[in-house]
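One structure, as structure tokens, below. Some questions next.
Missing here is one protein chain; the remaining ones are kept as they sit in the complex.
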């Protein structure tokens, strides 16, 4: 009866087998999941945010559970861009587009990392993490001020010829305004959202649950907030959007596509189920078959709303 | 061994038997819960937001469930300030402080409602709802722009001699800045937070779950966000803060007190359990007894954080 | 018969699951009701919380409304005479799927009975009960009460196919006049439940119509009743957050453009009060 639906999309100039990417910082460097999931079932993966030098991050505890969500304050621990290129990338199977996530505490450092990653085989695009809510100096300012964000995107845009995705912070009054700034500075796409700044307290010890105090909230709890922000971005700009936040099923992903996302990322769900991203891709296919959708592209922005 | 802990606090000049209030719009006009809960077990209650004229609100569906949360777009349906005073207030048992919540689509309308409520018996204070995220004209602008918020608080402050609490929107880049504006204009206290703007989609019908499209997210899902914002407000201002967002147990309430709240409000939890607010009050007492806390006031702002 | 029963004050209570077994057209949840648990009047409902009663889970967050199908006990159908509240439900989404996972021995928190019951027929009126889908569950207590009082009634039940006809055996056991309709003709009339209804409407004797089921069915019944000049009561099945009038989530529009709360002003409404075109 029904033929297999076409799941392919093009996001920010990168052709993807299907719309499912993994979210930065929730999929290691791509190989840790191998016992559970063939990476080739996915559209691609976004690696843990890279800084110019290796970074250690915060002391434990770094994670805490919240209702239908979790807090983290890993603080961008990573091996550094060199080690990523030398040690991590070679292990990624061929044919899996890698989007490298870039972070820095100053604009120049972001631009340096972008330069270093340009031309490296397997790296199909860059995602600028302008939105880490718990690094004291850094992300938060770029992600929360239109001016600073504009300068950051401009510098990165000049530093690379690769597709440039900007990942936005949800901790703003108007995410649409931030998306417009990115579009104006030549970004190829938007990823929304990063974690929502939050706090959890252990009433027995009277201390925050995380050593850092504040952390970032992720998981199903934030999905309706992410969905709203993706919809607002889609109304505001014409560059493609990648939806992130609390996605754990094919239906969740379809909701983001309907709201205007061209691709989506699976984050926290992979912790509970290392095969989650693959199951989300299968779930999108099943939805398309059930609803007679020939190409997943028909779903993008197809929300009916008076 | 341990004597009964002293739960009394003073919030915005209003003496409360205990720190537990009910959140506006989640407790009707106070009498609906009578079969389940003696109002006199609470510190007081905040009534559904009142406008000058009665309001009908949005067509159904107006609510939807989300992971550990719910969306609503009731859109400030209420009986109007006159009917509240004439028909609803007389039914509230004596000795229960009532905080009337005030809403308007223009600053003058807010001020009118404040005036009308001033001097009315049982009304112990006013809460300015500067933050309803799903009314198209109205709350959202006041709650999201420091200038507009300042003008609103000034007008209300001039219109009443009652204690004036301002309820803030979480949909802002810096809630601390908004709290400082309120303090500067003479507000007696801050309530944080109102619902987080969000969207939920029915993928079968490809329509938003709410007739209004966007709605406000409440319930346990937003608790860590509310806690963060209360903590940020407490760092920013010296007027007292009332914590709202996802509270359903005594421990949840204690976390808000530790983060600097003087009182708290129970909202969505009352839907699942009409006696929830009473159980939160009991839970705070039990916590104090277990930890040898003689007065609940010792907990306010007692978070240990390096 | 004349006026409605005055409903008992609602309570919140934890009830033990005695059984939760699939049967024709539905799952029958049998809950052990303490003596303090109030009997529901016909048409009333309960809110069932799905997150267990031990360690609180916050997902799913909201309770689900379900008709109080029947309270057994005093004259119980349970073999050992235990007082039990029965609820009949279909799995349509996440909440009901989780309810279906409940095992005997589990506990569920309930609030109820809630809502305004069905008004009783006036003397001389014959009651015609029209049920479809899960709405059938809301009508059983009304049928039983009328039968016990010796009042004239007839019951019309509709479903997709005979396998979907919930509570059929219970209605048959009442011994009341019963007609069926199925979309596929596998039982009773082939077609909508309005087909067997129409002949009665014009028969000349005074009727009072009671309907509960999918919105299109209720609208059709209400329109037929209005045309024929018979009073008609609809029991609505809206999404609810609280069930007792504090969230304003369950509002429906009336003809005079006023808003009514299904949980507090309903679930039973005079069809004439409602703006039928605006039902969700």
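Every chain is named by a letter (A, B and C) in the order it is written, and numbering of its residues begins at 1.
The criterion applied here is as follows: a residue touches a chain if its C-beta (ideal position, glycine included) is under 8 Å from a C-beta of that chain, and two chains touch if they have at least 3 such contacts.
None of these values were measured; they are calculated from a predicted model.
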Chains in view that touch the one left out, judged over the entire complex: A, B, C
Options C:24, C:57 or C:147, residue touching the unrepresented chain: C:57
Touching the absent chain when the full complex is considered, from A:9, A:42 or A:74: A:74
Residue among A:63, A:109, A:176 or A:286 touching the omitted chain: A:63
Chain not shown, touching residues in chain B: 67-68, 220
Where the unshown chain meets chain A, residue by residue: 25-28, 32-33, 35-36, 48, 56-57, 59-70, 72, 74, 77, 219-221, 248-249, 268, 270-275
Residue ranges of chain C at the interface with the undisplayed chain: 52, 54-55, 57-60, 94, 97-98, 101, 103, 105
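Everything that follows uses one rule, which is that only the chains that are shown with their structure count from here on.
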Apart from chain A, which chains still form joined groups through touching: one piece
Chain whose mean Cα position lies farthest from chain A: C
Closest chain to the centre of mass proxy, which here is the mean CA position: B
Euclidean distance of C-alpha centroids - chain A vs chain B, Å: 34
Centroid distance [mean C-alpha coordinates] between chain C and chain B, Å: 36
Multi-chain contact residues (two or more partners), chain C: 58-59
Of all residues in chain B, the ones touching two or more other chains: 66-69, 219-221
